[in-house]
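A single protein chain has been omitted; all remaining protein chains appear in their positions.
Order of writing sets the labels: A, B and C. Residues in every chain begin at 1.
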């Protein structure tokens, strides 16, 4: 039994961390997020250059065939640095499905020149593909889409949009070119600084070649599991950052003439933060190892997502309370890290959903 | 709006408290509970003398027609002193039903010379009369009982046993004389020092005069509500005692050269105990006032039982933790008070049941 | 024991409803619906304050002789219920709930005459200058200095977490007038007639919800008259403690909490649970709701015990218990709100939140406000004395009054 990163994973992690520390500190990141695009193509190019955009893609499709622990190694620093670029949307959700479908766009996506997005979510945090209701209707050789996809990560920025819809009762994957006229895309920023969109289809006609996969559910579930792992790794990264910053603050901020860490209420809250972080990271690493060994079942994934969402919220709220007033401001990373954790919890089924699922699965 | 006790109620309360302080301190009580009977007929006689056994009985039936606040005034001290005598069983559960049925036994019961018990509970804390399954079968002019009643308070000590059973689909009340041969009564003590019994009926034949009421459900519900109030008042009394004793202990017990109250973890736990006690007592007094005004609905009763069960457990567990090792012993009242709270929570539907009911009733 | 019920109260309720259904302007209603804080959008809430003043209902808790309504406890509760049921914005507390009651209790006749009418009428808004960058929970360590100079004080230093200072025209504050004794003993309580004295600078602080609600206020040789002092020089800590009783005291917050639950129940009607039904029929959701509702009910009972003058409410820890319970229930409700909204609560919609913006929100009203409300409500356990400080105070009297 071994849950340590391999030397290669540690190197990967270190290189991502040092890149982000260099080029993506909190101020630089905020400048990017508050800019008109909300994310940086330059940073994106760097991620491509390090090879991260090819990491989740199978080797036989030209990717690096990264493992679950590989993904954890890079996603923890992503979370700690509040990465706003569409890594989840493009590299984790869309690209692997394109790879399975043998799409010719893959090269450009792994290279960083094109953005792809997966229109999966239909509202409130669609936790399971079985909840997908939107249908594609056959129409001659083509298809007609009606309905709305919501919280499509990078949905307004995507050159290529993949839509999950029911076709003949099964889940199919359809490609939609960016900017097709009869699609209404409402882009927005999320509370954690990502970009997303609600996309409404009203009798949107697609050609026959739009259909990428007819029974995409197994592939989709795999992609969702990987994304879930990355969301959790991001949150654990953010939790670590919150713990470290809060411990620092408590050791230096003085009230009543002493560091506030001297107050047992503060000390014990810090202890609880550390316990929560440690539990969360243990479950993250364990589940990654299970996934690598192809032994992670539905219940394991539910434990992971449920625990990280719950523990993450505890850590974030404790960090704000310990910081007091300054924890309530936009000026410190504290609230931003907490918002990233909250957003990650809401995506793909929140902790309530997953913990309940654990109870339902014996 | 006024939630204070009337002068009469305050006097009643004071007289009960001072009687118990005089004759029923923790050592005296333990001696009684550990004796062969498990309760004291002498104390019972005193309670009758003060008039407490007649308090819950309507005036037109010869009782004192006590109100809900009257009951709170005496049941809080009962809880604080861990009364083991069968007040709930006889004066609250059985006697008012006998009074409604116009039973001739009432006089002896109010006078303290006879004990009556209500065989209602069927296992796990029957929270609602609709859950009663045991049936009485008509047999000529009489009846036949089959099945088991469990946790019948004072069930082995009762001169007169009232059984709630379904007759022709409705809940009926049947009287069973003590010691009837084909009834198997297994008596025991409960964790909180009360006496109870499991009572098994195997084709038990009862005469026609055993039937006291044919549609007892409305009267039963009223009796259960009153008993529920008394259980909650007892628990609030026990909570008050736990809070006072724990505050004293924390102010005097020294570790690291200072009273342990000096430690913020201990202080904040005490603060939480006080908040819990205050909330619990506020809900107790408010609900008693609502009941007196005949404005207490099902939801109000559920809020009361749910909150007191939950808050009581919090207070009891916090009291033990604050006392440390000595809180774990049989020698201090702390654990006994907690066990009374736990038992009261389990009876007539626990806090889980009632809080859930609150959510289901808008 | 006694609780009033009866037709008179129902007639009163009808009168309240009739007024609240017609008096508020559409902007006021919009401000109430878009509320994401205890502090409502400024312009609309002050307009509403003035309308209530015209009706005579601006200060139900004030003594009648100062403009209160003379309502019974039951009436005040009914008013609060119907008020919240319509999502009307709560009036800002700094004047009506804090400095006003303080002046009524211990202000000079001159101060009462000068300031109370402006507070009651909603003409003035008072900022509260207490905390400083280095004096949060340890408020008594404050160092913003006021040096006597003739009939004036010269103020130097800064205040932080000064809610709506950028909207205020007056300010009450604590200043350091003596450094020699115990830190509590050299503090003075001052009223400032203006917030634009020469040398004052106000910097709004963007909160974690993206809105400027708090401010930092800088004082650079600001000259203010000594006549604004409440109580004696160096006795400001006593004055502040008196005011705290009002600040933490409350009285009818439970209707706001109940209303939060109502909004959650409404939203649950159309929100899938993920387990086959809508949340409104989901046993797990209903249990969580029941647990929270029962706790809110206990808080309501606590509030009513308090306003009815039950002996338990004489406990010195009562205001601290009130503040602790109310803030933590507010946070629990806000969490449940975001849970109902799920991913629909994640989009940033600052424009749609602005009153009068005419920007269609992406989803429902609750989905618009839930997340900023949740984020903003993290402050409730920090401000007005952090809940850690409250628990310290409660523990000091833990065994008393039992």
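Throughout what follows, a contact is a pair of C-beta atoms (placed from the backbone, for glycine too) under 8 Å apart; a residue touches a chain by one contact, two chains touch by 3 or more.
If you're wondering where the values come from, they're calculated on a predicted model, not measured in any experiment.
*Asks:* Tell me the shown chains the invisible chain touches, ordered by label.
*Replies:* Counted over the whole complex, the chain not pictured touches A, B, C.
*Asks:* In the complete assembly, which of B:62, B:123 or B:218 touches the absent chain?
*Replies:* Counting the whole complex, the residue in contact with the absent chain is B:123.
*Asks:* List every residue of chain B that touches the chain not included in the displayed model.
*Replies:* 121, 123-125, 127-128, 131, 150-151, 186, 188-192, 196, 198, 254-257, 260, 263, 265-266, 317, 320-321, 324-325, 327-331, 335-336, 338-339, 342-343, 346-347, 349-350, 352-353, 356
*Asks:* Since one chain isn't shown, list which residues of chain C touch it in the complete complex.
*Replies:* Given the touch definition above, chain C has residues 275, 282-284, 287 touching the missing chain.
*Asks:* Which chain A residues touch the hidden chain?
*Replies:* The list for chain A reads 1-6, 69, 240-241, 243-244, 246-248, 250-251, 261, 264, 267-268, 270-275, 277-283, 285-290, 292-293, 295, 302-303, 306-307, 310-311, 352, 354-360, 362.
Everything below uses one rule, namely that only the chains that are shown with their structure count from here on.
*Asks:* Write out the two chains that share the greatest number of C-beta pairs in contact.
*Replies:* Going pair by pair, the biggest contact count turns up for B-C.
*Asks:* Report, in whole Å, the distance between the mean C-alpha point of chain B and the mean C-alpha point of chain C.
*Replies:* That gives a centre separation of 42 Å.
*Asks:* Quick one: report the Å distance separating chain A from chain C, using the average Cα coordinate of each chain.
*Replies:* The computed centroid separation for chain A versus chain C comes out at 37 Å.
*Asks:* Using the touch rule from the top of the page, what residues of chain B touch 2 or more other chains?
*Replies:* Only 264, 268 qualify.
*Asks:* Identify all positions of chain C at which a residue touches two or more other chains, and write them in rising order.
*Replies:* 388, 391
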